[in-house]
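Written out below as structure tokens is the structure these notes cover.
Missing here: one protein chain of the complex. Every other protein chain is in place.
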Amino acid sequence: MTSTLSVAAPAGPGQSPGPGGRRPFGKSLLARVRPWMLLTPALLVLAVLLLWPLVRVALFSLQDYGLREIVSGEPNWIGLGNYVEIFTSEQLWAVVLPNTVAFAVLSVAFTVMFGTAVAVLLASLGRVWRTVVSSAIMAAWAMPAVTGTYVWVWIFDADRGVFNHVLQSLGLQDAPVNWFTDRWSFYAIVLLNVVHHGFPFVAITVLAGLLGVPKELLEAAEIDGAGAWRRFFSVVVPQLKQIFAVVIILSTIWDFKVFAQVYLMPGGAGSNREVLNLGVWSYTESFGQNRYGFGSAIAVLLTLLLLGITVAYVRTILKEEEL
Amino acid sequence: MSRPSTMARAGKGVAVALLLVFTLFPAYWMLVSAFDGKAGRGSSFVPAEPTVEHFEFVLTDGGFDVFLRNSLLVALATVLVSSLLALLASVAVARFRFRLRTQVLMLVLVVQMVPLEALVIPLFVQVRNLDLLGTLTGLVVVYVALALPFGIWMLRGFVAAVPVELEEAAYLDGATWGRMFRSILLPLVAPGLVATSIFGFITAWNEFVFAMTLLGGETQNYTVAIGLRSFFGQHSNDWGAIMAASTIITVPVMIFFILVQRRLASGLTAGAVKG
Partner (left out) sequence: MRRDMWTRKNVGAVATAALVALGVAACSSGSGDGGDGTVDGEGKTLDVWIMQGTNPSADEFFDDVSAAFKEETGADLNVEFVEWGDAHDRFVTSIAGGTTPDVAETGTTWTPEFADAGALAPLDEFVAEAGLGDDLVDGLVEAGTYDGELYGMPWYAGVRSLVYNTEIFEKAGVEPPTTWAEIESAAKAIKAEFPDKTAVAVPGDAEFTVYPWVWGAGGEVATQDGDTWTSGLDSPEAQEGLKFWTGLAKDGYSSAGATTWRETDVLDAFAQGDVGMAVMGSWTPGAIVEANKDMEGKFAAVPIPGKDGGMSPSVLGGSHLSMFSTAEDQDLAFAFIEMMTTGEFATQWGEQAGYFPGQKSLLDETLESTDPLVAPFAQQFVEGGASVPVSPNFGAVQAKLTTSTMMQSILSGSEDVETASAKAAEEMTSLLNDGN
């Protein structure tokens, strides 16, 4: 029986079995073009829709582009002026970036860990319970982020929130506390909100991965004498590496860009300067003031940053062939 | 395998109970407020004034009968198109080794990285140039673009995990590519397709910024996300309507999930291949 443990390796370079079992020898033109033919529809959608707008964003970033320029349609070039302003902004380096990065690290960690734990739990449940519990989890994901944020705000409301109510009736505090004014408690609530909203995505995706591991592989390994942990690490985890890659990358991207969950919180729209994160700061500094050029520059930098993080992560965790 | 001990089973039960409480706690508050005539900041544990007037309002004057239909159309179209395109693209990326492969994989993620607000004006002009302004088609195209990266990455792993030998065996048995696709590839990548479609559905279902920008004044094409926003007034918020609308928004997603999640486990029971 052929060993089915090493299924990660794809077919040889430029080759693929065609109908009837014919294999083209060497890299014929058709073989080279075929992958691009399959990619074309997807790339077409992305390019037609986004290529030109992305170029425009880059162009805006080099201009002092405000309402006046939008009305007149005429450019207003200032070269790298916007970028200089971003890099010399004290608030950005002292408050905004630390908040954003620290929050992203924590929320990605918690979301992925908690989501994976839930996925493992779900995988071990029987059919019926798995359906029930996973559907319940969907409620957390499906609830609009706006609504969820307001509910959490109510829960922690200073005067009438259930959290303060419980603390006071347990005698743990005498008077209502406004949890939104202090930076740490503010972000703890945001973390709770974001993890709550984001863990279902991780759970469902990892669950798909867990359930998608071909049973034959596990059986083969068991027959070969591998114990449960060994099976988990040598069969399941490699399969999951790809899934973890995309889950972690997307979670990082989203948690870096968190906006509504902070903006809608009391004090989060800019009146509490200590809780500013990148999303809110860039909004109040740029689009809130009609400074579209500045906002575009921030967008360009953020995209490059996230791209860099993605590339770095992929290089470290996944080897080239595994990609 | 030995039978799980009672302790382990009890532990699992507790874990499930805690998970359900944590997950559903905010949803519970949403429901209570949706049925409460006196909905407002942190009401009580049970509706102070039970009523269904919020739901009635949202579904009639609130316009949600139309919005639900529109969102459903857009979401389903997004799921179908993005799943198809992602599958094709992932086959290309998983089965073939070509130059720029890594770069393509990285670059499709860019669409998720760019902050939406920055794209609003250029995208608006682009969609107008494509004559898709105010149409649901334009929205579907945008949402497909947003859902593709995840779909491609997700399905790539699943496609790559299908042993080439299985495909070859099918061809040797005289199957066409289509037959092979349906009976071999599809069942094995089903879990990936499920995850992709759920992601696509939710992306399309809850997205607001592009919907509001691209649909403009075409109220008959509005989606539920836009409808929800209409209850946030300039000076006061209609909390009852907001919560009722949110409940109505949450339910179809759960239904969609329940329908497709059966296929999550199909990889386990896929056609046995003796080898």
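Order of writing sets the chain letters: A and B. Residues in each chain are counted from 1.
Here, a residue touches a chain if its C-beta (ideal position, glycine included) is under 8 Å from a C-beta of that chain, and two chains touch if they have at least 3 such contacts.
From a predicted model like this one, the values you see are computed outputs, not experimental measurements.
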Sole contact to the chain not displayed, among A:71, A:128, A:172 or A:223: A:71
Residue among A:41, A:75 or A:266 touching the omitted chain: A:266
Contacting the left-out chain in the complete assembly, out of B:88, B:120, B:224 or B:264: B:120
Interface with the undisplayed chain - residues on chain B: 38, 40-41, 120-121, 124-125, 128, 133, 212-213, 216-217, 219, 226, 229-230, 232-239
For chain A, the residues touching the chain missing from this view: 64, 66-68, 70-72, 157-160, 175-178, 180-181, 266-267, 269-273, 284-285, 288-291
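Quick note on the criterion: only the chains that are shown with their structure count from here on.
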Parts of chain A lying in touch with chain B, wherever the complex brings them together: 1-2, 4, 7-8, 10-11, 13-14, 16-21, 31-32, 34-39, 41-43, 45-46, 48-50, 52-54, 56-57, 60, 70, 118, 121, 124-125, 127, 129, 131, 133-148, 150-152, 154-155, 157, 160-162, 196, 200-201, 204-205, 207-209, 211-216, 239, 242-243, 245-246, 249-250, 253-254, 257, 279, 282-283, 287, 292, 295-296, 298-299, 302-303, 306-307, 310-311, 314, 320, 323
For the chain B and chain A complex, residues of the former touching the latter: 12, 15-16, 19-20, 22-24, 26-27, 29-30, 41-42, 45, 84-86, 88-89, 91-98, 101-102, 104-106, 108-115, 117-119, 121-123, 125-127, 130, 141-142, 144-145, 148-150, 152-154, 156-158, 160-165, 167-168, 171-172, 175-177, 188-192, 194-195, 198-199, 202, 205-206, 225, 228-229, 242-243, 246, 249-250, 253-254, 257-258, 261, 264-265, 267-268, 270, 272-273, 275
